[in-house]
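With one protein chain removed, the remaining protein chains of the complex are shown where they sit.
After this line comes chain A, so read on.
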Amino acid sequence: MLKKLLVLLILQVGGVFIFLSGFFPQKNVLAGNAAYEINTKLQENATPPFKKLVFVVIDALRSDFIFDEANSGFSFVHSKLNTGEAWGFTAYSNPPTVTLPRLKGITTGSTPNFLDAILNVAEDDSSSNIKDQDSWPMQFHNHGYKMRFFGDDTWLKLLPPTIFDEYEGTNSFFVSDFQQVDLNVTRHIPHQLKTKNEWDVLILHYLGLDHIGHKGGASSIFMPDKHKEMDGVIETLYKDMDKDTLMVVMGDHGMNDVGNHGGSSAGETSAGLVFLSKKLSKFAKPSLQKDTKLPMSLDDPSTYKYLTIIQQMDLVPTIAALFNVPVPRNSAGVLIPEFIQLLNTKVGDTKLLENYKQLLEVAKMQDIEGFLDEDRISKKVDQSKIIQTMKQIQQTIIRNATDYNYDNIFIGYGVLVLATIGSVVFGISVMGISVPLSITLGIAALIGFSCFGSSFVEEEHQLWWWIITISISSSYIISLISGRGQFWPHFIVFFGVRLIRGWNNTGQQTVYNYVISQQLQQEPAILWALNIWTVFVVCIRDFKGNPVSFISSFTLGMMVMTYKMSWAIVNKEGMPEYLLDITRKYCVIYTGFNDESVFDQALIPMATLFFRCFASITVIKFIATALKMQKSNTLMNDMTKYITLLLIFLSPSANIPQYLVFELMRYAITPIMKKQYSTSVYAVSLVSLVLQNFTFFQFGGTNSIATIDLANAYHGVSENYNIYLIGVMMAVANFAPAIYWAMFPWAIIYNRCDKKGTTFGKNKLPILIFSCVVGCCLLAACVALRYHLFIWSVFSPKLCYYAGWAIFMNVIMGYLVEGPLLMFN
């Protein structure tokens, strides 16, 4: 049985990964740098309207942050927008709306690749750089502009640092810091202004605003101050600029109301973009800005459409034209029409035609035909008509951004279908055509079919909620019919899942204000009382007659609590006074420091100590069990406790009390499983499967890359971190509740069981069938809907989550962790 299971599992995972390699191919790009092709002489000799460029990127600067009456603190920028020295736009940034792909878009003008969004997390990867791709910084460098760069080090990973005379990168990964990260950029400004004759281009990239968003959402209390700080930076720079200098202030992407980004909602894709220069006041303002007084308010603020809407990549040909360099080869941008008036008529027409020709080349590379060649356009240039055609070409290019490797797609899909048929046939032969098998297939079919609807993918948690309510109700009705009438256990479970459902905002469509986690954050006294109870309840779980387990779990538990409290204090979460004192004393003893930075200083050593203790307790436990120094059957029970403590360690503090609810539910479900279902392995496995998925979503997870929890992937690591360690921590942190419920069957089915192998196989079978069937539907949906508007923002992230779940939860947790534990048990 185990052998067959393993073969099917390998087939499934193998199929999925072959499919992925075909579905996310590297994108086609035109190699080499662009040169002028039309009227070469005229273009080369033209004098550019601007000589100096100050390029300020404020990460996650959503359009309303800079234009809106209620949300914006950029009063200096508003005054300049009103005098006409500044022109404002809302720039549509193509999803995936995370920094690395967006910077690629801003510099090369190309449409981003979905893989870039994933690689944004695995920063060390070198395949994402654009050293071989044409971009405007490269063009500037080649045309003799001297450049300097300060800010997010993603730029230095994308571009060869040698093109900058002077640079310093700041690391974007300590998301909880939003002061120092910006001061590290701003402190360079006075010196740069003093030596402004030595540079032509100054690029600054501020991360603080994005960090505030991740931490506290779009309306965080830290936002207004940050706006003023950024406005002050812009003012300082602007006051020192002459009329030949152009300043660009922009967001690389926006954010949603929770402060996350990555998806394609209006808030995430609407970034602000402002051009400032004293020269601009001589020209006609963009038409929509003419009669508008800034800051403005929108009739429907949820559209985020302020002033003129452009594509963010339009910036690329515009900058190229304004500084007289060729348009980067892969750019899909269209010259912003308002800026053509800054060039003299002949140069303007030529630049437009050049842009047209370059766009056509990009289109031809993607086999897009049917647009007029540039030389067939009449010599008398009709600007608005050309721009209209260019916009059409741009739309087509964006739509066809990727090539698929159909061979791999079909081989992978074939292998997966094989695995699915195999697992279902195997399921029928082992389980028979029985109730558990039909429930497994029913759930799998429901989730599988839902993969074809983008809203159901976005709101998958609703489906799991639906399944849970019907399961508990029908289980109760069954207990009534069979005369046992277990009202209270069922009620406790129902009450527990309802509490968990109200704990966090999940899904991608609605945001409720009254979720429990937010209420708890405003009441730190209650939150931390609950947290302490949670750790206590976990530690105390069946400790009778097992003093070793009792002592070791309490040691770990204390460490978890002190660390989580210091972490919360460092992140300026609320903390009751008495705990603040205790934590301070503990940290002072621990580090020997006694000043404000003591909490900061204590974090890394405390986390390291916890990990070491966890590892050594695990090893000792294994050795003790192997040498039969411990009672048999305690290994899995004790490890469940230790792992739960590790999960608490990696969870956000407002989510920790959820484990208390989990424990409560566990105590209620166990007797139901024993009495009503006579400890059927399949029933336990199905309960575990449903709760794994349900709690994953209610912990704040979604099918969007925006909600990947990064803040908890960096515990106990300093600057020189190991990427694999971070990867493992990130997976554990994001799948934490699912891991808890994957461990739930252990205590029930493995205790005093004789046939370990068979029980293990029975536990894994429903999960494998479910995973295979859903995989078949999801992969089919991705292929069938590959030209769907949401393929990159909804279906592809779901595919990544599915692959991540298959690898981490099913293979690593299900076999590589559970297997050895069971063997030694």
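Methods note: contacts are C-beta pairs under 8 Å (C-beta built on N, C-alpha and C of every residue); 3 or more make two chains touch, one makes a residue touch a chain; residues count from 1.
The criterion applied here is as follows: contacts and distances are computed from a predicted model.
When one chain of this assembly is omitted, its UniProt record names it as which of these: "Rab escort protein 1", "Glycosylphosphatidylinositol anchor biosynthesis protein 11", "LAFE_0B12420g1_1" or "GPI transamidase subunit PIG-U"?
Options "Rab escort protein 1", "Glycosylphosphatidylinositol anchor biosynthesis protein 11", "LAFE_0B12420g1_1" or "GPI transamidase subunit PIG-U" considered; the missing chain's recorded name is "Glycosylphosphatidylinositol anchor biosynthesis protein 11".
In the complete assembly, which of A:15, A:95, A:412 or A:507 touches the absent chain?
Here the residue in touch with the unshown chain is A:507.
Give the residue, chosen from A:36, A:456, A:622 or A:815, that touches the chain omitted from the document.
Reading the full complex, the residue touching the unseen chain is A:456.
Please output the residues of chain A touching the missing chain, sorted low to high.
453-456, 458-459, 462, 465-466, 469-470, 494-495, 498, 501-502, 507, 509, 512-514
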